[in-house]
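Structure first, commentary second.
Shown here: the complex without one of its protein chains, the others still in place.
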Amino acid sequence: MKKQKGVSYAKWGYIFVAPFIVAYLIFTFYPQMLTIYNSFFENYRDGLNQVGPNFVGFDNYVKLFTPDKNGVIDILKYTGNTLILWLLGAVPQILVALLLAIFFTSYRLNIKGQQFFKTVIYMPNLIMASAFSMLFFTLFSNVGPVNQLIQAWGWSDVPIDFFARKFTVRGLISLMNFLMWFGNTTILLMAGIMGIDQDLFEAANLDGASATQTFFKITLPLLKPILVYTIITAMIGGLQMFDVPQVLTNGAGTPNRTSMTLIMYLNNYLGKSKNYGMAGAVSVIIFIITGILSLVVYRSLNRKD
Amino acid sequence: MKKIIALVLTVMMVAALFTVGGATAFADDEGKVFNIYAWNEEFKGFFEKYYEVPEGVTVNWIIVPNADGAYQNALDEALMNQEDAADDEKVDMFLAEADYIVKYTNSGVTQDIEALGVTDFSNAYTYTVQAASDNANTVKGVSFQCCPSALIYRRSIAKDVLGTDDPAEVQAQLDSWDKFNAVAAKAKEKGYMMTASDAATYRAFSNNVTSPWVDADNKLQFDPQIEAWMAQAEDFVANGYTQAAGIWSDECTAQMFGDGKTMCFFGPAWYFNFSMGNAQDPEKGCPGDWAICEGPAAHFWGGTWLLAATGSDNPTMLADVMNTFINDEEVCSALVENEAQFCNNMAVNQKYAEDPNFGSEFLGGQNPNAVFVDLAKNIKFENQTQYDQLCNEMLQDKAFREYLKGSVTKEEAMENFYKIINEAYPNVVTP
Partner (left out) sequence: MENINTSDSRRGQIRLSVARVLVYILLIFLSILCLFSFYMLIINATRTNAQLQGGFAALPQGHFLENLKNAWTDASINIPRGLLNSFFVSASTAILTTYFSALTAYGIHAYNFRLKKFLFAFIMAIMVIPTQVSAAGFVQICYKFHITNKYWPLILPGIAAPVVFFYMKQYMESVLPMEIVEAARVDGSGEFRTFNTIILPMLKPALAVQLIFSFVQSWNNYFLPSLLLTKAEMKTVPIMIAQLRSADYSKFDMGKVYMFILLAILPVLIVYIFLSKSIIKGVTAGSVKG
C-alpha cells in the first residue's frame, strides 16, 4: 500500500526540486566547478596580461602548505584565526538567542514590549557591515570616545590601541558579529518554537511541569532540527567571515595577521591579480574544512536521539 | 618674463583657434556614442560645464565607485572585451589615477594620442606627461589637473621653533631632509611634533626614487629613498617627533585643531582646501595660521588622467577633449578660477600666481599658486611600475606601521610585507 503511493507520487518530488536544481546548475554550479578546475592551473593576470591557464597539477596546493621562513603554514594559521573568531562570536550568539527565544515565547513570563525588543535586536543586521565597521572604528580609535572614557576614569594614562592588539581586535570582531547576528538567530529559533504545537505546552502546564522540565522535555527536542540548522549555518557563515574583519582591519588582519580569515586570504589572491589558480586551491581547502566540520556537527547533534 | 607670457598667450590663442577650426572637421563616419569610464563625478562636472559636445554625439558616463576595486574590475573587463563590443559600447576614454596608471599606459588597451592629434605638451607639466606615457615614451593620455604637494606649516609654531613664519625663510631652513630631521629635534624640545603621521613624508620620498620597486628580473627591491623614509619613520616615532598613525586617522586629523602641537603637514591644494576640516573649524580650528613652502623634496599627490582607449570609434572627439583640457586657455582659466584647481597649463597658472587677488585666507593671505608654479616643474614621475600602488600602500600604511606601533618585530613586518606582495603578484620575487 505505502510502496504504491511512494511510486505514484515520486514524479512530484522531481518536479518540485527541478527549478532549484536547474537554477543552481546554471548560476552557481558552473562557476564553482570552474573554481575546482582552476585550482590545478596557473591562471592569473599580470596587469592586463593573462598568464596561463597552464596545467600545474597539485603545485598550487603544495604552495599553500609550504611553511614560511618561521615554519608557519599560512593557511593553517588563518584557519585557526577563523575558527577562534567564529567561536568567540557564535557561542554567545546561539546561547543568548536561545535564551531570548524562550523568554519571548514563554507565556508565563509574558514579556511586555516584545514587538519593540524583537525589532531592536534585529536592527544591527540591517546596517551594512562596512558602515557598522566604520562606526566601531571611530568609537575605538586612539582619540575616540572609548579611549577618552578610559583616560578620564584613570584606567590608563595612554590611549589603548585597540587595533594593534590581538585580543582587542579579535574581541571587537566577535562583538560586532555577535551584535549583527544574535537578533537574526533569535528570530529563527522563535519561529521554530512558535511552530511547535501549543497544545503540548498547555498539556505540560496542566501536568504541573516546571519551566525547566518543559524546556528540556518538549521545547529542546522539538526545536532540535532548527537548532541544528542554526549551528551549522552559523558555522558556515563563520568560516566565510569576511566583511567585518576586512573593513575593521583595513584588509590587513592586524596585528601580525592574527585576524586574517580564510576568505580574506582568498580575497588577497583574487583582488589584484585575479589569481584563479591559487584562489581555487584556497576555496577547495575551505570547502573541505567546512564539509568535515559540518558533517561532524550534523552527525553528533543527530545521534543523541 | 612678461614678454614670454605674452608670447605664450599668443601661441595659445592661435592654438585655440586651430582646435576650434579642427572641431568642424569631425568625420561623419565616427561613432555617435562617446563612452567615458570614471569612478566619480569630478571630471564629469568639468566636462559638462566646459566642453562643447559635437552635435549628434551622446556622451555616456559609466561611473563605477572604486570601493573594493570595483572600478578597475569593471574597466578591465570592458577593455579586455573591447574587440567584441559593439561600436556604441566601446570604451572611448577612461580616467585613471597615478597609483595605477602604469598598468594601462604600458598595455595595448591605450593608444598613442600624438597620432590622434594631441601634440602640444609645451604647457603641460612634465610629470603629468611622463605619467601618461609608456616605457617607450609614447603618450597615451593627459591630465586636466596638476597636484603639486607642499609642506603646510603652522605659522605660530614655525615662529616659536624657527623664529620666522615667512615662507621663503622657512623654506631655507627646511629645504633638505637633513635640515628637516634636525628641525624635528628642535621642535620636540619646544614640545611640538614635526608631523602628525609617520607616513606624512612618504610621498616626498617615494616620488623621487631612482630605481623601480620591481626590477627587470621581477625582483622586489628597496630604493634608497624608500629606505630613507623607513629610517626617518623609525627615528621619528622612537623620538616622539611624530606618531605611528595613518594620514587619514583621527589621531592625525585631531592635530589640525588650534590646540594641535604639530608643525608640518604635507599636501596639495585639495588637501588644505577640502581635507583639513579640523583646521578650518570656526570654533576649534586655526585658519589663517598656516602657510606653505616647497619643503625638502618636490612631489605630487593625487590627480586624474584621461586615457585614450584603443579601438575608440570617436578618435577626433577624443583628441579634441584632451586638447581642450590642457591647451584651451579659457577652459584652463575657468578650472583655476571657478573650481579651485591647479590646472595643467603652466601659462595659465603663472597668470594666477602673479595675481595679488589670488591670496588664500586659510594661508594667511599667501598665494598658493606662487609656490606651486615653481614646485610643479620639479616633480618627477620616473621608475614607476604597475606594482607601485600596492607596494607603497602596504609598506607605509600596513606592514611598517605595525612595526612602528610595536606589535611586530621589524623582521616580522618585512615578512608580512613580502607575503602581501606574493599573494597579490605571483610573478614578483621577494627577498
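Should a chain be cited, it is by its letter among A and B, assigned in written order, with residues numbered from 1 in that chain.
In this section, contacts are C-beta pairs under 8 Å (C-beta built on N, C-alpha and C of every residue); 3 or more make two chains touch, one makes a residue touch a chain.
Quick caveat, the model's predicted, so the values are computed rather than measured.
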Among B:A115, B:A238 or B:A340, residue touching the chain not depicted: B:A340
Hidden partner chain, touching residue among A:L48, A:A204, A:L248 or A:I286: A:I286
Residue touching the undisplayed chain, where the options are A:V51, A:I84 or A:I236: A:I236
Contacts of subunit A with the absent chain, listed as residue ranges: 6, 9-17, 19-24, 27-32, 34-35, 96, 99-100, 103, 108-109, 111, 115-132, 135-136, 138-139, 141, 143-145, 148, 179, 182-184, 187-188, 190-192, 194-199, 222-226, 228-229, 232-233, 236, 239-240, 242, 263, 266-267, 270, 274, 276, 279-280, 283, 286-287, 290-291, 294
Touch list for subunit B against the chain that is not drawn: 39-42, 44, 61-68, 70-71, 73-74, 77-78, 81, 85, 250, 253-254, 257, 270-271, 273-275, 277-278, 280-281, 284, 302, 339-340
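Operating definition for what follows: only the chains that are shown with their structure count from here on.
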Centroid spacing, where centroids are CA-atom means, of subunit A and subunit B in whole angstrom: 41
Residues of subunit A that touch subunit B when the two form their complex: 42, 44-49, 51, 68-70, 74, 138, 141-144, 161, 164-165, 250, 252, 254-257, 265, 268-269, 271-273, 275, 278
Subunit B - residues contacting subunit A, complex: 69, 76, 79-80, 103-104, 106-109, 245, 249-251, 254, 386, 390, 397-398, 402, 405-408, 412, 415-416, 419-420, 423-427
